[in-house]
Structures are given as C-alpha cells and as structure tokens.
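In this view, the complex is presented without one of its protein chains, the others remaining in place.
For subunit A:
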Amino acid sequence: MAGSALRRLMAEYKQLTINPPEGIIAGPVNEENFFEWEALITGPEGTCFEGGIFPTKLVFPPDYPLSPPKMQFMCEMFHPNIYADGRVCISILHAPGDDPMGYESSAERWSPVQSVEKILLSVVSMLAEPNDESGANVDAAKMWRENREEFNKIAERIVRKTLGIPAVTQV
C-alpha cells in the first residue's frame, strides 16, 4: 500500500479529473511525482483579472494533508495577497500556529478538511476580492484601496501578458 499522502493526492486528482470545477485545471506536473502540481486558473469574469489564464504551482509536503501545500503563481502577478515572487498568502494555506499576518483566527486555517479544489476556489475568490488587510504585496494593497483605476490597468496588462497578447497602448 502506498503512502497515505500519495493515496489522498491520487484520490483528489481523480476527483478533479472526473468532476472539474469550472475555470480550473489542475494535476501533477508528471505522474511520477504526485507532490508537485500545476494548476491553471481562469481570472473570474467581471473582475479586473477577467479572461486571464494564470499558471500556478502547488507543492505538497510529505505529510499532506496534515500540513498545507504551498502555492505560487508562475506568472507575473500584482495582487494584495500575492507576494512579488508569486507565493499566495491566504489563511487556509497556513497551518494553525504560524501566523505571518497576525490576525487570522484558527477557524480559517489549514485542516485536512481542506483540499486542492477548495484552495483553488479560494484563490479564484481571492482574485475577485482581494483582502487588503493581510497585505503580502503592500503596494498592490495600497493601490487597490486608493487608486483602483491604476490597479485595473496593471491587472489588464498582466492578463494580456498571460494570454500572450501585447499590451495595447490605447485602451
């Protein structure tokens, strides 16, 4: 019998393949290593990230699901809850006890009840509604709060970049 982490990841992969959530494709980078996944996330429509297709990487710890995976955007991102290097900062990816931002109650933290699908859906909703309180990217949080127009422009440029369309000078 294979390791429990592996079996659970396989089960989740199967579930995601049979019943994929809309706008999300996720799976292991290669079938020999189930502990590294890539996922494509479609920017939620009606938001400034609409239409973008964002490649992300998920790295699972050997003791998954007891510990949360790490998630990173593999493209340029400008978002209050995403670090400059692409790492995602949302509460359900933090194990209770480690609290980089200092104001998350344990109810929102990682527990085995969470799953890849839930993480990805949370990230989609994070794209739609940034939480400018826990600022992984302070500049983005500030701009989101104070200069939404400028923020939208940057987001649009990023969306175009993910699609391989050159930025339009006149919008």
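Note that in this section a contact is a pair of C-beta atoms (placed from the backbone, for glycine too) under 8 Å apart; a residue touches a chain by one contact, two chains touch by 3 or more; residues count from 1.
To be clear about the criterion, contacts and distances are computed from a predicted model.
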| item | value |
| --- | --- |
| Name per UniProt, for the chain absent here [options: "Pelota", "3-methyl-2-oxobutanoate dehydrogenase (2-methylpropanoyl-transferring)", "Actin-related protein 10" or "RING-type E3 ubiquitin transferase"] | "RING-type E3 ubiquitin transferase" |
| Which residue of A:E22, A:D85 or A:E149 touches the chain not shown here | A:E22 |
| Residue among A:T56, A:S122, A:N137 or A:T162 that touches the chain left out of view | A:S122 |
| Missing-chain contacts mapped onto subunit A | 1-8, 10-12, 21-23, 31-35, 44-47, 62-63, 65-67, 81, 90-92, 95-96, 103-108, 111-114, 117-118, 121-122, 124-126, 128-129, 131-134 |
